[in-house]
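One structure, pasted below without further comment.
One protein chain is absent from this view; the other protein chains keep their places.
Let's turn to subunit A:
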Amino acid sequence: MQSEQQLVQEYRKTGNLQLLGRLYEPYMPLVYGLCFKYYKDEAKSEDAVMQIFESLITKLRIHEVSNFKSWLYSLARNHCLMDLRIGNRISVVDIDEHLVESDLFLHQHDSGERIPEERLVLMESCLGELNAEQQTCVRLFYLEQKCYREVAEITGYDLNKVKSHIQNGKRNLKICMEKKQG
């Protein structure tokens, strides 16, 4: 069983679609879900999944890809956004930014429980700077490990609101910590 990175390298060398198919197939259901989020149409989403594969064929040979999944996400999302011509309203994902982000998370997972104390202090102070909704949701989700539904039940917020509070809170937390650290 070849690793994903090996498959990427092998495909870049040979251009063999079977290799690319093996790379892409596991992600197809996720890409389909992503496309449906933007198109809200089953047939269009299916076509988009295939179109994304087509653009993979050429782009994966041109670009140096170190994290296939992150790169695929950017490619797929940008494809949908471009196609819907709403790229102006929703900013296109920058691949590098996203890679940095996922690397950061990998790093966090690696270091596991041994998070330095000053980072915890930093996080606590940044958490205090978030707005009330975000702070509540982030605390419940990350520190008390409640799922979205539980958070929604506890806070009384709508489930989608909970999700966006957590997503935005997490992003703001990261920005705040980077600012204070740097």
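Basically, a contact is a pair of C-beta atoms (placed from the backbone, for glycine too) under 8 Å apart; a residue touches a chain by one contact, two chains touch by 3 or more; residues count from 1.
As a working rule, contacts and distances are computed from a predicted model.
Enquirer: UniProt name of the unshown chain, from "ABC-2 type transport system permease protein", "3-isopropylmalate dehydratase large subunit", "Carbohydrate ABC transporter membrane protein 2, CUT1 family" or "TonB C-terminal domain-containing protein"?
Expert: "TonB C-terminal domain-containing protein"
Enquirer: Would you mind spotting which of A:7, A:72 or A:123 touches the chain that isn't drawn?
Expert: Within the whole complex, the residue contacting the unshown chain is A:72.
Enquirer: Where the complex has a chain not shown, which of A:5, A:131 or A:167 is the residue touching it?
Expert: Candidates A:5, A:131 or A:167; residue touching the omitted chain: A:167.
Enquirer: Consider the whole complex, including the chain that is not shown, and state which of A:17, A:121 or A:143 touches that chain.
Expert: Touches the omitted chain: A:17.
Enquirer: Could I get the residues of subunit A that touch the absent chain, sorted low to high?
Expert: Missing-chain contacts on subunit A: residues 16-18, 20-21, 24-38, 40, 42, 45-46, 49-50, 53, 69-70, 72-73, 76-77, 93, 98, 102, 105, 141, 145-150, 166-167, 170.
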